[in-house]
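One chain of protein is taken out of this complex; the other chains stay put.
Showing subunit A:
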Amino acid sequence: MTSPSVSPPAPGPDGTDPVESVLAGIWAELLDLDTADLTPGSSFLRLGGDSVLAVRMAALVRKRLSVVLALSDVTVEITLARLADLVRRRRTHTGAVRELPLEVSRRADPAEPFPLMPLQQGYFVGQQGGWELSYDSAHFYADVGLTGVDGDEAADALTDALERLVEHQPTLRARVTPEGRQYVLDPGAPGAVPRLLVHDLRDAPADEVAATLARVREEMATSGPDPSRGPGLDIRLSLLPGDRGRLHTAMSLLVFDGWSSTVLNRELLTLSSDWNAVLPPLEIDFGDYVSALARLPETEAWAADRDWWWSRLDALPSPPALPLRTDPKDARPALMLTLERHLSPERWAALRRNCAERGVTPSTAMLTAFSVVLSRWAGHRSMLLNSLQLNRLPLHPDINRVVGAFASTMLIPMELPAGAVFADIAADTQRVFGEHAAHNLVSGVEVARELGRRLDTTRPVGPVVFQSTLGMDAALGEKHPASVGPLGEISFDDFYHQLRTPQVALEARVYELNDEMAVVFSLVEELFDPAEVDAAFTALVELAESLADGPGWDAPVELPEALDPQGAGLRLGLPGPDRVAEESGPLRGDTEQRVAEIWEELLDVPVLDRGADFFRLGGDSLLAVRALARLAGEAGLLLGVRDFLDAPTVAGVAAAARPAGETR
């Protein structure tokens, strides 16, 4: 049992969970089955239960375990595991203790496909084209300078390190299927180990060196690795004159999160620097974690978090109404623009001290500063921001050393008070952030999906993102190795990076590098006025500096009068284009029948009207991708994502997909 629980239930004499075994006894009795036939995932209905037996079951639970269950809790579809969780919670009344009855263990078959996590789904869908603010690949590209490279040994050392790392971290062998599932290749499978590409420019003239580096950067930044086609990691080494070099890495966001990229870089460099280095073995991999999480929605804790979010959805503000020069639906970005400035080690240390004094984290201070800047830019004080969270649930001691796409998003409603000083606003932000983060079992991606459904839009609902990895270095323990054997020394001040995140209009990132704090804007350039972007970025850096230097904390923060978006013109967060309203009525013709049947199977609800809307029926973007695949594969109906989104009704999709010439 490796759950983070404070008080796991004592196991029975045979090592089984006592609650579950009592319940299994009750089920066996009612359903006339042997307890051996019951697995935690078996549903009462599938085993032969009905609503009458469910009432009797509740009565027996009351009698034998002294737990009173509401009938609405004991549905016929309930599984043994969910019931056990329900009973445990009712018994202990420890609503505050987030005891998760989940256990991560090795899967029997490490090659077995497993589902995508919610944010992975978002990235996967974002790679299908047609969605607003999407790219062919969602990835992070970086290159860093090396000095004192042993040109004859470096490539071999790196190749060897890569082979060992691929063995150690299965996610390096991850692939994503067209239906949006993932699996891990055997280490011996062809293509399992990403191939290191070496650009040997040691004897090349300066202009060729510059041209080649520029070309590699351009190539790797605009066409990232795609685990639906090959490895999710692209790694290259440029050998340069004067024993210098550059290490280039591109990582797919579909399989690696930010924390993973740090772990990966460190492990790769550790292995490169020493042929004999051995990494502490990992007991679990990402697939094991995801498989354990499959039962999360069956827990009461998850249901409580969902209810918490759902009850707030209708009151959430809209994103900052930043003035736009292009409607996001018309933008076709290839790259995001990156702006970056650093706070010196002294200022960064001072900022940490000042934050500690005021009882806020540096991340909170920077989130508050970003909100202030956005508020002035957008002209209102209440806004919905999105944030990227590491979100690794502590289900296993190895969890933080595993590479994978654990990360998730979290929506944060920011309401900046008028006339307050920065320190008070930051304290308030800290409280709001903590309150929301305490309900992180339901990811921001899922919350955003439900919000989109309620707002009846398929546009991104949280296109302005904040991400902080401040404190991550401390969490990882020892500092990043600077000296890496044959690869020489890493020049941290010679670091270049590029990010492509779908569904994001503007992202602010803060991270630590080499004792400095970096402040970054990544944005879709064509959306905004460049002068406004520069002004906002400069304002953010200046505010950070003023917080490091001191005066920023106690001065009243000047903010716009308006709470909610004002003003006309093209602005971020506008309601989506009106969906084509298809006339409702009976399904017409064979094509509509086929569309309805496929939707019905995918969504598990009746689809009986030609005006039925895929998203209102409960569909989401991943299911939409699956629907498109099945329409093409089973019904020979071809249509693009954009067509689907423009009219996501049975009639709309059938009309868009209907081959020319067919009349009805």
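Side notes on the structure shown:
In this text, contacts are C-beta pairs under 8 Å (C-beta built on N, C-alpha and C of every residue); 3 or more make two chains touch, one makes a residue touch a chain; residues count from 1.
The definition used in the following text is that contacts and distances are computed from a predicted model.
Only one chain is not pictured, and the protein name UniProt records for it, out of "Heme lyase CcmF/NrfE family subunit", "Putrescine/spermidine ABC transporter permease", "NADH-quinone oxidoreductase subunit K" or "Saccharopine dehydrogenase-like protein", is "Saccharopine dehydrogenase-like protein". The chain not shown here is touched by just one of A:L45, A:A350, A:V432 or A:A535, and that residue is A:L45. Considering the whole complex, the residue from A:I26, A:A54 or A:V290 that touches the absent chain is A:A54. Considering the whole complex, the residue from A:L587, A:A627 or A:V653 that touches the absent chain is A:L587. Subunit A residues in contact with the hidden partner, per the touch definition given at the top, are 45-46, 48, 50-56, 59, 71-72, 75-77, 584-590, 593, 597, 605-606, 608-609, 612, 616-617, 664.
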